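Omission of a single protein chain aside, the complex is shown with its protein chains in their original locations.
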């Protein structure tokens, strides 16, 4: 069982998550840079490309905010701010090595509840601007989040079922020998897919897609936009990072200390997602929505049944 | 110290819950009303957490968030004035209802304050979640089965009530069409 982390961890956590988000965004920028303009000629060129997200963030900091008529400023702001806040709150149960900022007895449900909060927040951000396109983006994410929340929940539940506990620390402890990813591969793959969908990133970026001029973020500018899009990266990092304690054995590993293994595994998952995004096309929404309801939900239920039978006969 | 902190949390959550509940029926904007209700119900979840029911408290937070996000869609869909840009009232019998509710609250409060509540028997188990699970799968199995059946019936009834197109619309009058005739094509190639 992990020990409680010291109080300063609560302060460090948002910063650490933000750094991870910036690094991921930088890696993504390098990859898209070499896809769009060819491989970087020099080291300086590569560095410029990697820091593009940071420069964009600085530009957004000084950009004028955009006002729309009859906007619901209160709800819009609330939605924008809730996205990163919910991501950090979800990250509070992420164990770093053998320690988490907090390891409540129902940590797994807590994580899911915070993801749901971020999901509702995107609709608020889309609603707030009083603009048709951004509201369409918000509605798209409601439908998408609902379709992928269920397989997501079942995949998470499967891991909890395998460990017979809702405490994240116990789930990690249960993977001392064999990783859950090995004997629940379907749950693991579905988790990664739905993590992308819950972070509305990559192949699932329709809520913010170009065909609606930026979707839920269409009317966001300046600091609002920075907080919202930064929150999306945080959400991606946190959901991808949570697959490590759930399926990849958390801090377990030879030689290196627990925190190093957590870091390595998280980086590997993120690299896989960011690099794998280049291989997956962005499908039309109705295509991947039906996939969630018709294929992923039954698949995860079967996986949960399998795990339940194994656990009963252990 | 701990008790004082709990007291402060209780009062903050209680006031927020009641204020949120009141604002539900005062906001003109349907989106605001829905999220005021969400605030109120999240505070209810917080109070349940405060009482030591970790699992139920977090589940309430999770469920109510999802429920209210969906509710907002229907509010915007079916209300005449979703954004509250043209204030209007859609109330009936306001005074009567207010009187009824005041009486109900007074009676409940009198009952609460005057009833000789029994003293606490037993101690909470170490893991209330486990206790709940064992109870639902053991002595309360009938409750659980009833709930399951009710939820299943709800799914069926909801689909039947809400859908406009049945299988005859999709597969033709003799149900022999090989591809379903859907306005939007899906992703699994049926």
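Lettered A and B in written order, each chain numbered from 1.
Note that in this section contacts are C-beta pairs under 8 Å (C-beta built on N, C-alpha and C of every residue); 3 or more make two chains touch, one makes a residue touch a chain.
Simple rule for what comes next: contacts and distances are computed from a predicted model.
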{"item": "\"Glucose/mannose transport system permease protein\", \"Anti-sigma regulatory factor\", \"NADH-quinone oxidoreductase subunit K\" or \"SusD/RagB family nutrient-binding outer membrane lipoprotein\" - which is the UniProt name of the missing chain", "value": "\"NADH-quinone oxidoreductase subunit K\""}
{"item": "Displayed partners of the chain not shown (whole complex)", "value": "B"}
{"item": "Hidden partner chain, touching residue among B:1, B:113 or B:175", "value": "B:113"}
{"item": "Missing-partner contacts on chain B, residue numbers", "value": "3, 6-7, 10, 14, 17-18, 21-22, 24-25, 33-34, 37, 40-41, 44, 47-48, 50-53, 56, 59-60, 63, 67, 70-71, 74-75, 78-79, 90-94, 96-98, 100-102, 104-105, 108-109, 112-113, 117-118, 120-125, 128, 131-132, 134-136, 140, 143, 147, 150-151, 154-155, 157-162, 164"}
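What we mean here is this: only the chains that are shown with their structure count from here on.
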{"item": "For chain A paired with chain B, centre-to-centre distance based on mean C-alpha positions, whole Å", "value": "26"}
{"item": "Of chain B, residues touching chain A in the complex", "value": "29, 31-32, 35, 38, 54-55, 58-59, 61-62, 65-66, 68-70, 72-73, 83, 85, 127, 129, 184-188"}
{"item": "List of chain A residues in touch with chain B within their complex", "value": "70, 72, 74-75, 78, 104-106, 109-110, 112-113, 116-117, 119-120, 123-124, 127, 130, 139, 142, 146, 149, 166, 283, 286-291, 294-295"}
